[in-house]
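This is the structure I have questions about; it appears just below.
All protein chains of the complex are present and in place, except for one that has been dropped.
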Amino acid sequence: MPRFRPWLSPLLPLALAVVACGGPFPQSTLRPRSDFAGAVDQLFTSIFWWAIIVFVVVEGLLCYAVIRYRHREGRPAPRPVHGHTALEIAWTLAPAVILVFIAVPTMRTIFATAGEAPPTALKVEVIGHQWWWEYRYPDLRIVTANELSLPVGRPVQVSITSADVIHSFWAPALGGKRDATPGYVTRIAFRPDSVGVYSGQCAEFCGASHANMRLRVLVLRDSAFQAWVRRQQAPAAAPPRGSLEARGRDVFAKSACIGCHTIDGVSKGIIGPTLSHVGGRATIAAGLFPNDSPHLARWIANAPSLKPGALMMQMPVAGADLTAVIAYLQSLK
Amino acid sequence: MPEAGEHAHPTVGTYLRVAAILVILTVLEVGVFYVPAFHVVLVPTLLALSAVKFALVVLFYMHLRMDSRFFSFLFGGPFLLAVVVLVALLFLFFGHFTLRGAAGGGGAGG
Amino acid sequence: MTGSRGLRSWLTTTDHKRIGLLYFYTAFAFFLVGGLEALLIRAQLARPNGTVVGAETYNQLFTMHGTTMVFLALMPLSAAFFNYIVPLQIGARDVAFPRLNAFSYWVFLLGGLFLNASWIAGPVFRAGVLNVAPDAGWFGYANLTERQYSPGPNVDFWMLGLQILGVSSLAAGFNFIVTILNLRAPGMKMMRLPTFTWMTLVTQFLVITAFPVITVALVFLMFDRFFGAHFYVPQAGATPLLWQHLFWLFGHPEVYILILPAMGIVSEVLPTFSRKPLFGYTVVVYSGVLIGFMGWGVWSHHMFSVGLGPIADSVFSATTMLIAVPTGVKIFNWIATLWGGTIRGTTALHFAVGFIAMFIIGGLSGVTHASPPADLQQTDTYYVVAHIHYVLFGGTIFGLFAGIYYWWPKMTGRLLSEALGKLHFWLTFIGMNLAFFPMHLIGLLGMPRRIYTYAPDLGVSSLNLVSTIGALLIGVATLVFVVNLWRTRSHGAPAPNDPWGGATLEWAIPSPPPPYNFSVIPTVASRLPRWKTEHHDPMPDPPAAPPAPVHVPGGSWWPPVAALGLPVLALALLTHHLWLAFLGVAIMLYGIYRWAFEPFEI
Partner (left out) sequence: MTHAAAAHHTSMGLDSRKMAFWAFIGSECLLFGSLISTYLIYKGKSVVGPYPHDILNIPFTSVSTFDLLMSSLMMVLALAAVQRGDLKWAKIWLFATAFLGILFLGGQVYEFTSFVREGLTLQTNLFGCTFFVLTGTHGAHVTVGVLWLLTLWVRALQGKLGPAQALTVEISGLYWHFVDVVWIVIFTLVYLIQ
């Protein structure tokens, strides 16, 4: 008869750890890159070790009892013990004490990360849309989408809300998530501490393309950030007359695009992401695809086929017109 | 009142007296509502008055006063739970205890 | 008197044992459906950019998986034992309200069928098959569920189905509270109640207090969707957070509704197979009561990412962590029960010990969630999915399987095969750890839950593959169990009254028990009536035949008729036919009136 061997189960995590090796893990919560994420990671690590201790001790006792006291012929009938008051008190107090060691740092971290940055912080407003992100920098008068650029080392105050249903803004390397709830503004604050590109995504189920509501955060050196700001603040590029891009602009201006998209000086739509500087983004459609001609072409022709439920319908732009629009969009650095 | 079994019910006289008090309290409630002088203490007064009415009906008309204590528990437990939940929800939605205003008190404002 | 055989006798039965079996088979079928949905989920996620199903189908799959498992599989599987075992454990002839009991079952069945009909109802709504099943997640957060964002009938199915099921649970709740309190055999004081019965009692109190809250939340949603109200519409000044509070006010007690019966089962199985009384009975009972009570004060731990503010977060964090104390106390008492016993490694014991081992893991990940800053990284990721499956599968399902192996001989008169049982256990145990352990890592590496696809560069592809393999293994294990059930019908060894040497009353009577249960209602003098203890000799078993004929009430048609009114009413709302609504109400009223004026002793 097979015997119960729960002591094998600790081997499992080991095996899995082996499997898990590799990958750059762009969305890992275990590689904090901001003060907020760092504090959270520290807290989690300490709770994790407490949990491991409890796990080892309690599972150990369980396994020991099951093995040591299994039925063997000739063993006398067990003594009918009904309880033991001192033991009961002991194993009520012990977890309570451990919990104090978990709760105190927890409370401390709650207040330390309560979402308030110093007044000098860079202010960013994040607005969730089905299924893309809008970012506003009120002090810099910048509006952009899906790719969030931040300077390294400077505190950021993020205010989060939604234009439709509930989303959740999450860039794990920079900190925990915060829901974007319509009619309600929440905040997080953090200071990115290393330059890099961090991926994240919407974490609250928000409908058909919840899985495709991704985002990227670009933490830039200060000079690079300033350059980025200047580019964003400049008016949208005006293509030279007669060029392919100029034709693209005209097609764009005559198409339904203008009903949904903003391009400074061309259109004022607000349903979709602003395209004034779309050429400067590395990805389109909320981090789903590289921002290159083939993907743009497929996207404009039939967005819902690339992204289920996408609120940008199929566009009757094709052939040379399409090529021109793409060229135009790509010129909007 | 002496120990009484499940079926000992108050007399018709008690019922009538309770009804009289209930009517008086209701008149008071409406009265308080209309007298401007009371407006500072309107809410506590009204809450107190309706609590008394509530208690009277439950204790006498629903016989909890003389029925088994267990019925009081079956009713009182969930009732208290409902009250605690209500108060907790009001705190969560209106309380201004979000230090440093992180989330605007949980209200729908924002 | 209706006969005791044939379809009619099952349709009209009011016998708690038959209703228990009906609950079991129905709920187990729904478990298979929910499991099949899970397997499809896992198939889709086995590889990055999976193409097994599309986004819309996937969203329906996980919504129906969660809803089915919680409301149609686990709760009613527990109910199967409430029905079958509780009256036996307290020495009763039936539950307090047998017809109400039948009503609960029929409402449950019809509600479950109504919900699952959504899989194939597409054509009725001019949509494809597999298009109109609920798709907003098992906690259906507003305002995604508003007509504006979920225009189809999908969410209508969900909210109407849950309301129907709520009626069933509430009716059963009142019934079992009264049964346990009022129908105990002479001498069966509260502190002599078997632990399973005690946990059932606590569970029912949670049911009757928690379900009204979700009913109200669903009624609001119904008014929003059908009648243009604005309970969750931000533009009207409302807040979708109201839904979250109401849902989790229900939702957290609900998870204890799911675990407490399993804890009760484990508290029965361990003493029997270690031949020792439950260690610290009183403490185990009170900690169960305490868990139920504290379960009401923690709901916002599902809402840490909402931004309720540091004080609210701290309060809910503290209350949540505190629950670890009574839970731990139970675990330690179980271990102490095993300690010093002579443990017989039956399948039931395997599952009971597996329960403890796995539940500890789930409980500990629960404690890591209970720390709000840490939870901000974990919430809505696979780390939470890992937590819920360790507590729900490793916990509740293991507990329920322990109960099945333990009580199946009592319920059917035949012993399940131990060899197949052991195989079932080990496959399940390995399968579930393979399926759910990697999810901790998947979550920590940044994979959110409820996504139908993920990019290869997330680095979680192989972990997901392992998880899928584990799920398949659970599927195989489940098939082994099905084979075991099937085989036992004809090949199972006949069970004596008491195959295990149990201490509680159900083992004093034949397997399966006669319709009247006890030939003579026993008088109970101890907490372990059938065991010899320091102060008591074992209770003599009741005589094989009753000294005088015991009257067993016949069946009734009216509970199923009254139950039928509810889905008709729901259908009326779903399809906007007023006449159907009148029909539904009429059926229900007619059923209730006939029922109320029916002389039960036919």
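We call the chains A, B and C, going by the order they appear; numbering starts again at 1 in every chain.
Basically, contacts are C-beta pairs under 8 Å (C-beta built on N, C-alpha and C of every residue); 3 or more make two chains touch, one makes a residue touch a chain.
On a predicted model such as this, the values are computed, not experimentally measured, just so you know.
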For the chain not depicted, the shown chains it touches: B, C
Candidate in contact with the missing chain, chosen from C:Phe220, C:Phe273 or C:Tyr405: C:Phe220
Residue of C:Ile208, C:Met303, C:Leu376 or C:Ile587 in touch with the missing chain, whole complex considered: C:Ile208
Residue in contact with the excluded chain [from C:Phe97, C:Phe393 or C:Trp595]: C:Phe97
Option touching the unshown chain, where C:Gly173, C:Pro194 or C:Gly288 are the choices: C:Gly173
Residues in chain C touching the chain absent from view: 93-94, 96-98, 170, 173-175, 177-178, 181-184, 188, 208-213, 215-217, 219-220, 223, 227-231, 235-238, 242, 246, 249, 551, 553, 593, 600
Where the unshown chain meets chain B, residue by residue: 6, 9, 11-12, 15-16, 19, 22-23, 26, 29-30, 33-34, 42-43, 46-47, 49-50, 53-54, 57-58, 60-63, 68, 70-71, 74-75, 77-79, 81-83, 85-86, 89-90, 93, 108
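The working rule: only the chains that are shown with their structure count from here on.
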Distance between the centres, which are taken as Cα means, of chain B and chain A, whole angstrom: 47
Distance from the mean Cα position of chain C to that of chain B, given in whole angstrom: 35
Chain A residues counted as touching two or more neighbouring chains: 111, 114-115, 183-184, 186-187
Chain B: positions in contact with at least two other chains: 99-100, 102-103, 108
Chain A to chain C touching residues, read off their complex: 1-4, 6, 9, 12-13, 16-17, 19-20, 22-30, 37, 39-41, 43-44, 47-48, 51, 54-55, 58-59, 61-62, 65-66, 69-72, 75, 77-84, 87-88, 91-92, 95-96, 99, 102-103, 106-107, 109-111, 113-115, 130, 164-166, 168, 170, 172, 175-179, 181-184, 186-187, 199-212, 308-309
List of chain C residues in touch with chain A within their complex: 54-56, 59, 136-137, 141, 143-144, 149-150, 234-235, 237-241, 274-277, 279-283, 305-307, 309-310, 313-314, 317-318, 321-322, 324-325, 328-329, 331-333, 335-336, 338-345, 350, 353-354, 356-357, 360-361, 364-365, 367-368, 371-381, 422, 426, 433-434, 437-438, 441, 444-454, 457-460, 462-463, 466, 531, 533-534
Residue numbers on chain B that touch chain C, as the complex places them: 70, 77-78, 81, 85, 89, 92, 95, 97-100, 102-103, 105-108
